[in-house]
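Yeah, one chain of the complex is gone here, protein chain that is, but the others are all in their spots.
For subunit A:
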Amino acid sequence: MDNMRKWNYIISLITAILGAILIFLSSQLGFAFNASGPGAGFWPGVLGGILVVLAVALFGTSLIKGKGLEEVPVVLNSPANKRVYSMMGIIVIYCILLKTAGFYLSTLLFIPSTMYLMEVRDKKKLIIMPLVTVIFIYIVFGILLKTKLPMPIFMN
C-alpha cells in the first residue's frame, strides 16, 4: 500500500521541478531593477526559488523524520477511488458535450449517468431527477437570473 512518506518524495520532486521551471520562465521576463521597480520576472522568480527550497525541506524532513509517515496510508486504488476516476471520465465527456450539445441536453445525460454510477437502478428516479433538475435550473438561472447557458452548436 502507498504511504505518505513515499508520496512526500514524489511531491518534493514535482515541487522542485515546478520551482525550477518558474525560475527559468521568470528569467526570460527579466529580474533587473529599473525605474518602475523590480522586473516582471522578479516576484515569480522569488516564488520559484522558495518552491525549490520547500521541496528540498520536504524531502529532507520525510527522509529524516518520516518513519511515522509510513503508517499514514494514501489510498488511490480502492474500489471507492475507482468510482471517483469513472466519475472524472464522465465529467470529461460532459465537458466535451457542453461545447457541442449545449448545457440542457448534456445535463439530461450527465445526471442519470452519475446516478447510475452511484448504483441507482430505479428507472423512475433516473428519468424524473434529471428532468426536475434541468427544469429548476432553467427557471432559476435561465428565466429569473437571465443567465445564458451553453447552447448546442446547431443552434448557434
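Note that in this section a contact is a pair of C-beta atoms (placed from the backbone, for glycine too) under 8 Å apart; a residue touches a chain by one contact, two chains touch by 3 or more; residues count from 1.
By our rule, contacts and distances are computed from a predicted model.
> Can you work out the missing subunit's protein name as recorded in UniProt? Choose among "NADH-quinone oxidoreductase subunit K", "Energy-coupling factor transport system ATP-binding protein", "ABC transmembrane type-1 domain-containing protein" or "C4-dicarboxylate ABC transporter permease".
"C4-dicarboxylate ABC transporter permease"
> Using the touch definition up top, pick the residue from A:Ile17, A:Val84 or A:Ile139 that touches the left-out chain.
Once the missing chain is taken into account, the touching residue is A:Val84.
> Even though one chain is hidden, which residues of subunit A still touch it in the full complex?
4, 7, 11, 15, 18, 22, 25, 29-30, 33, 36-44, 47-48, 50-51, 54-55, 57-58, 61, 74-76, 79-81, 83-84, 87-88, 91-92, 94-95, 98-99, 103, 107, 110-111, 114-115, 118-120, 125, 129, 133, 137, 141, 144-150
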